[in-house]
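All protein chains of the complex are present and in place, except for one that has been dropped.
Take a look at chain A:
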Amino acid sequence: MLFGIEWDTSSHWAFAVSILPILGKGLLVTLQATVVGFLLAAGFGLVLAGLKGMRSRLVAWPARFFSEFLRDTPLLVQLFFLYYVLPDYGLVLPAFMTGALALGLQYSAYTSEVYRAGIQSVPAGQLEAARALDLTPGRTFFAIVLPQAIPRIIPALGNYLVSIMKDVPILSVVAVLEVLNVARIIGDRSFNYMIPLSMVGLIYLLMTLVAAWAVRKLDERLPKEGIHLQ
């Protein structure tokens, strides 16, 4: 029994069906962690990209170092750090938030590169035309650069959304009840790991395929020349 739901061990099939709602609860947590982690990654990444691109080395270099550090250390190390060290400094977050934060931080290093690459993909001639027309740097960024960068940024961010989803099971080490953790507990208690773990594998396969398809559709939908401004 888990979450007050009993399972039926009369047959493999009945067992699989009876644990489905339990896995569903875990899946919900997985999706929540994915979304929160992704939003944090997208937000932090934008800030990080901005800092890394600053003219002032005093700002840019620490930002680049931080970004490199996030990328080159395992997610688990960062998660442990947040989970065990932050409370020493009086910052106690629920396990779920700690996990989402770890995902958000690690992936912000990647998304910051996505933003940077997207922005750099806009040809220099566009900036020159904007300058020749005397547009302000702010107007140039928001009306000329960003609309042309977005069609490159969004699909790349979508791919990281899928990666984040696949990294959520790491949160099980800090006892977040995401879908893999739930499956393991079912296995512990029913002495049948085969079925719940296979189901998690299938669920992930399905989600990844759907997400990849959605990203591809989105990519096709976005106008290559940039978000149209009327």
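Heads up, the rule we're going with is that a residue touches a chain if its C-beta (ideal position, glycine included) is under 8 Å from a C-beta of that chain, and two chains touch if they have at least 3 such contacts; residues count from 1.
We adopt the following convention: contacts and distances are computed from a predicted model.
Taken from the listed names "Cytochrome o ubiquinol oxidase subunit I", "Nitrite reductase large subunit NirB", "Lactate utilization protein C" or "Polar amino acid transport system ATP-binding protein", the protein name that UniProt assigns to the chain not shown is "Polar amino acid transport system ATP-binding protein". Contact with the chain that does not appear here is found for just one residue of A:72, A:88 or A:225, A:225. Contact with the chain that does not appear here is found for just one residue of A:133, A:194 or A:209, A:133. From the set A:144, A:162, A:195 or A:215, the residue in touch with the chain omitted from the display is A:144, counting the whole complex. For chain A, the residues in touch with the chain missing from this view are 123, 125-126, 128-129, 131-136, 139, 143-144, 147-148, 223, 225-230.
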